[in-house]
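Dropping a structure here in structure tokens format, bear with me for questions.
One protein chain is absent from this view; the other protein chains keep their places.
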Amino acid sequence: MATMKAAIFVEKNRIVLDDKPIPEVGPLDALIRITTTTICGTDVHILRGEYPVAQGLTVGHEPVGIIERLGSQVRGFTEGQRVIAGAITPSGQSYACLCGCGSQDGPDTRHGFRAIGGWKFGNTIDGCQAEYVLVPDALANLCPIPDGLSDEQVLMCPDIMSTGFSGAERGEVSIGDSVAVFALGPIGLCAVAGARLKGASTIIGVDAVAERMTVARRLGATHVVNFREGDVVEQIMALTDGRGVDVAIEALGTQGTFESALRVLRPGGRLSSLGVYSSDLRIPLDAFAAGLGDYSIVTTLCPGGKERMRRLMAVVQSGMVDLSPLVTHRFKLDDIEAAYDLFAHQRDGVMKVAITP
Amino acid sequence: MATMKAAIFVEKNRIVLDDKPIPEVGPLDALIRITTTTICGTDVHILRGEYPVAQGLTVGHEPVGIIERLGSQVRGFTEGQRVIAGAITPSGQSYACLCGCGSQDGPDTRHGFRAIGGWKFGNTIDGCQAEYVLVPDALANLCPIPDGLSDEQVLMCPDIMSTGFSGAERGEVSIGDSVAVFALGPIGLCAVAGARLKGASTIIGVDAVAERMTVARRLGATHVVNFREGDVVEQIMALTDGRGVDVAIEALGTQGTFESALRVLRPGGRLSSLGVYSSDLRIPLDAFAAGLGDYSIVTTLCPGGKERMRRLMAVVQSGMVDLSPLVTHRFKLDDIEAAYDLFAHQRDGVMKVAITP
Amino acid sequence: MATMKAAIFVEKNRIVLDDKPIPEVGPLDALIRITTTTICGTDVHILRGEYPVAQGLTVGHEPVGIIERLGSQVRGFTEGQRVIAGAITPSGQSYACLCGCGSQDGPDTRHGFRAIGGWKFGNTIDGCQAEYVLVPDALANLCPIPDGLSDEQVLMCPDIMSTGFSGAERGEVSIGDSVAVFALGPIGLCAVAGARLKGASTIIGVDAVAERMTVARRLGATHVVNFREGDVVEQIMALTDGRGVDVAIEALGTQGTFESALRVLRPGGRLSSLGVYSSDLRIPLDAFAAGLGDYSIVTTLCPGGKERMRRLMAVVQSGMVDLSPLVTHRFKLDDIEAAYDLFAHQRDGVMKVAITP
Partner (left out) sequence: MATMKAAIFVEKNRIVLDDKPIPEVGPLDALIRITTTTICGTDVHILRGEYPVAQGLTVGHEPVGIIERLGSQVRGFTEGQRVIAGAITPSGQSYACLCGCGSQDGPDTRHGFRAIGGWKFGNTIDGCQAEYVLVPDALANLCPIPDGLSDEQVLMCPDIMSTGFSGAERGEVSIGDSVAVFALGPIGLCAVAGARLKGASTIIGVDAVAERMTVARRLGATHVVNFREGDVVEQIMALTDGRGVDVAIEALGTQGTFESALRVLRPGGRLSSLGVYSSDLRIPLDAFAAGLGDYSIVTTLCPGGKERMRRLMAVVQSGMVDLSPLVTHRFKLDDIEAAYDLFAHQRDGVMKVAITP
């Protein structure tokens, strides 16, 4: 039986590279030979045992590669084609998908569906920090890479670009809006780019790391606010002449950023939350106008599927958004443990790493 | 100077009927002679000092009456016409109104607007538990009562019908949805009716008062759940075969109902909050799928304006919704202190009272 | 090889019952034994050669039946289960489906998709006026019938209920709207019911057949207008006090109804078109306010998929809409040629026929 190398979750604080059989291809699957992948903040949660996955699972959910083999029912693609798939792989055929919640897909329960079920790679099935990955429901999830785009140019599409943009989309950013983005990690930076793409005229990025603030400006932030240099809410209210923002995007997952996001909203504004939280959240009564402020709080899990990937790669191809500055480090798959070490400790100004088998 | 009787907030626990000058009519105003009004739960908050208003303010925000005098700039109406105005009286001309947040209207600040600014009657200007009330921005707020409708038939339009329906509207209830409504006071009952009007096929009302549950069924609830007879979340999950509801409407304003509303939502569902809260809210991590469940939490303050009133009265006129069972007691304005006593203590199965000067 | 009876298009004006092999079941398919089906106006277009289909194709797109055999990849269902499938059978996995246009599904073209591609039964694959039908992409399309509902109660779900309701949905009917529905055939009657379900307070049905007008009133029409008894536009403007309607639903497919629908719209109103047209349409300059009236014209092809079917059956089960009066005649499959004859000539006040193998 042919084997491949794969980054496997062994136990808390141990993700190791090991040999695993190359998976069998079912009728609806496609086997992809990975050419580039990356590590996500969520993978670090897995590493630390904060998000539980099965022992022995291959980690990773951002695949760029080449079709090695197609399942018998997967038409319209050819072996050898360069493709990506989203981090979230909706089947397109479940109750969740058919009611417009593809990210909440998963096997139908008797009458419904489970939260987060659409996230399968490196969560409920083997992921793509490996030489090969099996893409489920390949018809709905494989998307050919347009000619002329490199692996690194499309590496952000499967997750952080889709997630970050969705922060602006679900926040319903419209032309002339003011937007604040809390935390300028890769997701927050993509939220800045998404707000710009949707026509916001004032985009305020919040962070304290100078490099991130610089990248934020390149991606469209009109202002950056350093939370170490004064009260964030006051700074944003001052920048908006006391009006507050139309949309606040939370991209970290903490009580502090969530609460500040709420406090800078104008009445009727929308808090679009992207962060993964690790404890209960508190909504302060005053910031919420006691429930009478017409506020909305919306959350989003990364949209997937081939149409989403097609659109994101079209944006990259158009040159409107250039996320290449986010790839700060490169590793061979053989060195992925070192990559985890660097990324988990956020050393050397790392934003995203590119991993190549 | 002519005087009138008016229910005035004096101090905590004292709203009294007293004499006040009949107000002068400015160019944009209309003076309405009240023929019927009512008491709202919010007025009880005012009475108890939980919601602060100025000493001496006339209370009440649900006016049904007759145009006594029109300001010089108010065209298209005639003195003697029967009209209502909404509890919320948007000017139509502020930044808030022009960006679609009429309920958050109020004097423009330099560049923005304040939360809840659209609620003026009995909050920032004299209200309508009086013989006369001055309607501001009358052009935008007066709405003629269609022939054939009685005062009591339209008495719910200014506030609770508008508020309750908006719970279903902002929750984006669609055909075939399952909806749960938490607490079957007047607002919750109107939310039940609103969910029905928007095509929900399963409407679950939650309360413990038998009369309210009976009225809920008349207004469209397909099921009622008694929170004293078992865990509410379990009961609702059972009624929906484990699927949960598409929309949960909170109509009380407590942590318990808010939290239950979140727990019964299917992934991707919407919590539409109508309650007035009196303390911080907690969002439990698990019920929120750590921020990854595509949930929405939306809040709404009663929509106002003459077009809203026109539509609500059209619904009453069509016979689709009959809210007359909600008026359980009737008082003369002279006896309003007794009415407050009854209503504040929720005696005698009171739902809404009709007050007639 | 086992055979079955099937209604087959032979040539213009000839649909005949003939023997055909029972189809083989592929991995993604389900074979359904039909227990009840019906004839649609579109089938009559096929019969008359006005809508071209391949010679030898089995006609019909409204299946109610029992799962006879499931493809190897179709999980979550059991043989022997009572199910329906929509007239339109989206795969859920094409570019069309993933951008929210399931009815325009079909094999992806290189980069896009073709109009009407989601309509497969009796159009591009064998239909269901037969003893058996093969449901493609069964995972996305089979929907179990709730206990207690008869075949006839759900017979309208696959097409006319879904189509008619979509007229109100795409017209964005909201609470308190005025709606006019042009032509009260089965689709128009379902549009009336849909407008009612979405909270319209004035629903004006237009036709000239007394029986249809009577059924329209039972389904929610507040007024009916006989186009033989005066100018339709004038009658509707009078009924709306000169205001016009918020939404006009076209349910016939002619220039006359399309044009009248446009003429009765208030500025900013929406014309929701359901009809299948057979010639170019003309938009009169004046009715269109020269392009400056903020009008919308939207068209819809019947939404399908199992979630849609689940919701429609939930509406039937709730008792909110009872379409049983639409089934006016019943035939055995053996007599389907007679059923076509009756239905095509609209004899005996026929609205819909039930066909049982």
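Brief remarks on what is shown
Residue numbering begins at 1 within each chain, and the chains themselves are lettered A, B and C in the order written.
In the analysis below, a residue touches a chain if its C-beta (ideal position, glycine included) is under 8 Å from a C-beta of that chain, and two chains touch if they have at least 3 such contacts.
Small disclaimer: the values here were computed from a predicted structure and weren't measured.
Only one of C:Ile116, C:Ala208 or C:Val350 touches the absent chain when the whole complex is considered: C:Ile116. The chain that is not drawn here is touched, among residues C:Ala180, C:Leu301 or C:Val321, by C:Leu301. Touch with the chain omitted from the figure is made, among C:Cys99, C:Leu149, C:Val209 or C:Val350, by C:Cys99. On the side of chain A, the interface with the absent chain consists of residues 165, 169, 174-178, 194, 197-199, 201-202, 222, 310-312, 314-315, 317-318, 320, using the contact rule stated above.
Where chain C meets the missing chain, the touching residues are 96, 99-101, 103-104, 109-117, 119, 240-244, 253, 266-268, 273-285, 288-301. In the full complex, chain B touches the omitted chain through residues 27-28, 72-73, 75-76, 91-95, 97-100, 107-108, 137, 139-140, 305-308, 310.
The working rule: only the chains that are shown with their structure count from here on.
For chain C, residues touching at least two other chains, in rising order: 310.
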